[in-house]
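One protein chain is absent from this view; the other protein chains keep their places.
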Amino acid sequence: MSSLHKIGVFVCWCGSNIAATVDVAAVAEAMRAEPNVVYATDYQYMCSEGGQSRIREAIKEYGLTGVVICSCSPRMHEATFRKAAQSAGLNPYMVEIANIREHCSWIHKDRMDATAKAIVLARTALAKLNLNQPLTAGESNVVKRALVIGGGIAGIQSALDIAEAGYEVDIVEKTPTIGGRMAQLDKTFPTLDCAACILTPKMVDAAQNEKITLYTYSEMESVSGFVGNFTAKIRKKARHVNEDLCTGCGLCQEKCPSRKAKNEFNMGLNTRTAIYIPFAQAIPNVPVIDTEQCIHFKTGKCGLCQMNCSAKAIDFEQQDEIIERQYGAIVVATGFRPISLERFDEFGYSQNPDVVTSLEFERIMNAAGPTKGQLVRPSDGKHPHCIVFVQCVGSRDTSGCGKPYCSKICCMYTAKHAMLVREKYPDVEVHVFYIDVRTPGKNFDEFYRRAVEQYDVDYIKGMVGKVSSHGDKLQVQGSDLIADKQIIIDADMVVLAAAIEPDPEVRKIATMLTASIDTNNFLTEAHPKLRPVESPTAGVFLSGVCQGPKDIPETVAQASAAAAKVIGLLAKDKLKRNPCVAHSDEMLCNGCSACEKVCPYGAISYMDKEFRVPGPKRTEIRRIAVVNEAVCQGCGACTVTCPSGAMDLKGFSTKQIMAEVDAICR
Amino acid sequence: MSIEETKKEYKPLIVAFCCNWCSYAGADLAGTSRLSYPADVKIIRVPCSCRVNPLFILRAFQRGADGVIIAGCHPGDCHYTSGNYYARRRMTLLFSMLDYLGIERARTRVEWISAAEGVKFSTTMNEFAKTIHELGENKKLEDLRCKELLK
Amino acid sequence: MYQIEKARLGELFARIAASGELILPVENNGTSQYGTWTPEVEVRLDRLNTVRSAKDCFFPQTENLMGFQMKGKEISIIDQRKPCEPFTVFGVRACDAASFGILDRVFLSEPVDTYYQSRRLAGTIVTLACGEPEETCFCSVFGIDAVKPGGDVSCWLTEDTLFWKSLTEKGDALTEKVKDLLTDGDEAALKAYQEKISAIHEKLPLKNLSLEGFNGDATEALFDRPEWAELSEACIGCGTCTFVCPTCQCYDIRDFDTGHGIQRFRCWDSCMYSDFTKMAGGNPRLTQKERFRQRFMHKLVYYPANNDGIYSCVGCGRCVAKCPISMNIVKVIKTLGVKNHE
Partner (left out) sequence: MQRVIEIIKEKAGKLLADGTVDRVIGWKDGEFFYDPTPAVFSAGELENLRYDSFCGANVSKYLIAETKKEGKILALLKPCDTYSFNELVKEHRVDRDKVYVLGIECRGKADINKIRDLGIKGIESIEELPGDELLVHTIYGDKTCKLNDVLLEKCLCCKSKTHVASDDLALTGEPMPEAPKDRFAMVAKLEMMTPDERFEFWRGELSRCIRCNACRNVCPACSCLKCVFDNDASGVASKANADTFEENMFHIIRAFHVAGRCTDCGECSRVCPQHIPLHLLNRKFIKDINEFYGEYQAGADTTSRGPLTDYTPDDVEPSIVMKRGGDQ
């Protein structure tokens, strides 16, 4: 314990957030009695300018060598207070935070208990601070290129914005075309403009922008590195069509005899050929061979496409290609899919083709869809006279079958569907079962009201209990909670507003990026309110539904926000690194290589160094570990694997943590 | 009753090592959500569960802790890719050794708590604190010197 | 001189223990250790040596010296010395009994070590003659007679009888307490026993070990001998020899931070340790050779130089039996001594 320390303690009231449960004055008083503490005070809002200036003034007036702030979580304001201290000439790493809000005042009701605990937490921070060393952050270069994972509207928008600022961007899209879910939509709420009309120009922009490189039909293989300096490996899957030669004439598609594959773009409502372009406006307009369906790949025969291709673009021998590139920032825009309805037997989705999901209905209503936009039943192609829409299928579900969250977009698209049906086919009766109708958004409620008032859509508050086939009708049994009665509707079609979930690929990607993910597989933001487009992993940004359910305008807004963050990052030439990195004491290091084995970043290497030794030899060569501070991320795995304690972690040193333990157990 | 006096009634002392990225944030969320757990639980922030050295755990018991819990990201979700996997092996072996030496096995615990699991954080801490309270004071792994020189 | 039937030793121990702690060799998982007598312990007088010597009773491995209590910014000193209650050590062998004289010269000369002193004053030593010496014994080399082991009371244990002879005032006081259990001793029987065991002692392989060449003036002759390198070559630098030694008296003073105070204590140190006598400027003995040499030079040269020619070894043989690599003072004496090259 260095007695040379002069430490100031600042206890925040956080208005009443802390002060209501913790006697802040008592905390300050208790801290004033601690060794090394020369100043202790409490204040209403330490994070405010007034609070920060108190810190700055005290540092100057008392010559403080370190500062303990008893306040909210360091995850909230550590950076704020470090900056404040730095501006008064103190090393920013001589600041320690005692989390007396989230870890104390907000969880304890008893004022005595909370105050006692706050004092312990403050002493713990002080004990650590006593052993802190001033740290200086090193710098690293920023690679001026961004990677966008996912080529839906979120990814496209982020890429366009980043490219607009003058930086190179690569989009990695796993399907053969960019466009994503939005490309499958017919009209968009609340304006009812056609999705393709507004999306395809953006797709073309992306394709034509010279700063943007598209890797479609490609998947992420691995990502290593750190903010400003990621290295990504992208697997460009073999299309078996040479993109440079292909003219997109589509003749191969016409000639292909294998026509039994389910058309994914149309949600499996019709079929496609083995060599195919997903849809007319696909970008790139280059087909891909589905090797599982292709007769050539299955039997070695056929080859009609190759024979008919005048551009000689068909290449059965094409192999997957691994592309390795450096990026300064990464945007995750992996999007969503409707959940599987297997577990919702009551709606008869798997038994009855006339029970469809909303996304399937989108395709049915779409002029370029399987029915050319004609509203017909998938089972018999007949025009339906009564359609029942069911909302919240798998959303807001606490039974465990579905998702606990609200999928957010269903109320609006269901209103859209109902309205479109009534607009185009006024003869069709439309019922909507809902739990609540949620329409917060610009012109949203007006939109919904139009559906009810202008288009006479029958909204029934209640849930559907069962959908069963009765002849060529679907009997929908449900409850009307307002009328307080059970009702039965004989419908021709049932449309289920299935919950949406993050694309399952995101888990793999999150692992690669070391980005955290919540229990619903949505990527976690760095802060739910203040940093909603950043992942906790520096340099990784979130765009679109991968972070949480949202509609198109919100997705685009977040995509642009993420892009702004990326641009802000790429605009820098150098980045300050985290100085809390591992460090090996060469006088203790055995060179045993254990640390190297557990380092996830390959940050540890070894060198032979000559040391003075007692005895007649005078010197000897020893193998010692050396940490590359630019690569080390400061996890500390090496520190525990090192038996001699040669490896330590700056900012979280063994002695600091043990001092914290001691202080807690005092 | 003064603050000093409140310390004198028996309350278990529980040290929780929480990784910065998941469990510490989970504890923050528990706080933000006003989910209570006993004040006996005191949290130490570490960058990753793999930073927790067995020395720290023994140190806590030496100094009079009655229970030690290590909380980290779920396996597969480590911010540093693999830190919690190493922590898992280390802690499994260490806990097994403590058990082998006759130390009550329930005094040590590892939980994987994500940043989104405020509820799990609070539930876990409530449960753990209850277990430790039932076990009573740690007599087998304490250092009497830390108790003899009274405050 | 008195005697008591061996079968009644339990009564004797109970009586001694009634007036203060009785420490004697007890069974501990296949080893003998000095421990407090209770009716439950298994007393082991048949084994020759305890692993640790009787030194522990007066100079324990760790001992609290004082405490510093910290309350906020205030520090106060706590004197942890307590008056030492009278106690008896029973079954001390002649070698260990002789070691107290060597320790006394260190701890009782000015400035007196009061912690040690209070234990010495409170302790009564009852020795036991060695009936079945081991090949590792060489106390006779240092003029110690294991047949007449000394102490406050000397005892001899035959197959059926314990002979008891008080030698000092402390011994008389103890004898007084147990007198009604004792009967007058059979001098002839004792003499016969002594003669019998003397004959065994005569057969000990190390009895002719010569100390010629080792004395207080031998520093120059011995310090730079090249043999030290080979002798210390295999030394692993552990503290076994020093910690089982009845005469090693080096200690370290350390502070233990209890979190709310400092416990200052002393603990045995070993000259075999790399941080022994480490100072701000570094370590005076940098290699194991120097540390190894220090130990034996101290026992055979430096200590005699300062203590009227008395060696600080009593030939108990513990280090001979316990060294992990079987390097010991006997091998040193034989290698460097004048007369040991057969």
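Observations
Letters A, B and C name the chains as they come in the text, with residue numbers starting at 1 for each one.
Note that a contact is a pair of C-beta atoms (placed from the backbone, for glycine too) under 8 Å apart; a residue touches a chain by one contact, two chains touch by 3 or more.
Keep in mind that what you see is a predicted model, and the values were worked out from it rather than measured.
Hidden chain, full complex: it touches shown chains A, B, C. Interface note for the absent chain: among C:19, C:33, C:117 or C:168, the touching residue is C:33.
Remark: the omitted chain is touched by one listed residue; of A:38, A:88, A:238 or A:594 this is A:594.
Screening C:10, C:143 or C:324 against the full complex identifies C:324 as the residue touching the chain left out.
Although one chain is not displayed, its contacts with chain A can still be listed: residues 587-594, 597-598, 606, 617, 620-621, 623, 641, 643-645, 654-655, 658.
Residues of chain B in touch with the missing chain: 54-55, 58-59, 61-62, 75-76, 82, 85-86, 88-106, 108-110, 140-145.
Although one chain is not shown, part of chain C still touches it, namely residues 28-31, 33, 48, 51-52, 61-62, 132-135, 200, 203-206, 230, 233-234, 236-240, 242-244, 252, 254, 256, 263, 265, 267-270, 273-275, 320, 322, 324-328, 330-331, 334.
Heads up, the rule we're going with is that only the chains that are shown with their structure count from here on.
Taken together, the touching pairs cover every possible pairing of the chains. When you average the Cα atoms of each chain and compare centres, the chain farthest from chain B turns out to be C. Remark: chain B and chain C have CA centroids separated by 46 Å (rounded to whole angstrom). Taking each chain's centre as the mean of its C-alpha atoms, chain A lies 30 Å from chain B. Averaging C-alpha coordinates per chain places the centre of chain A 71 Å away from that of chain C. In chain C, the residues that reach two or more other chains under the touch definition are 259-260. Among the residues of chain A, those touching two or more other chains are numbered 662, 665-666. Partner chain A is touched in their complex by these residues of chain B: 1, 3, 6-7, 13, 15, 20-22, 24-25, 27-32, 34-37, 39, 42-48, 50-56, 59-60, 63-65, 73, 76-83, 86, 90, 114-117, 122, 146, 151.
The residues of chain C lying in touch with chain A in their complex are 70, 72-73, 257, 259-260, 286-287, 289. The part of chain C that touches chain B in the complex is made up of residues 67, 69, 71, 78, 256, 258-263.
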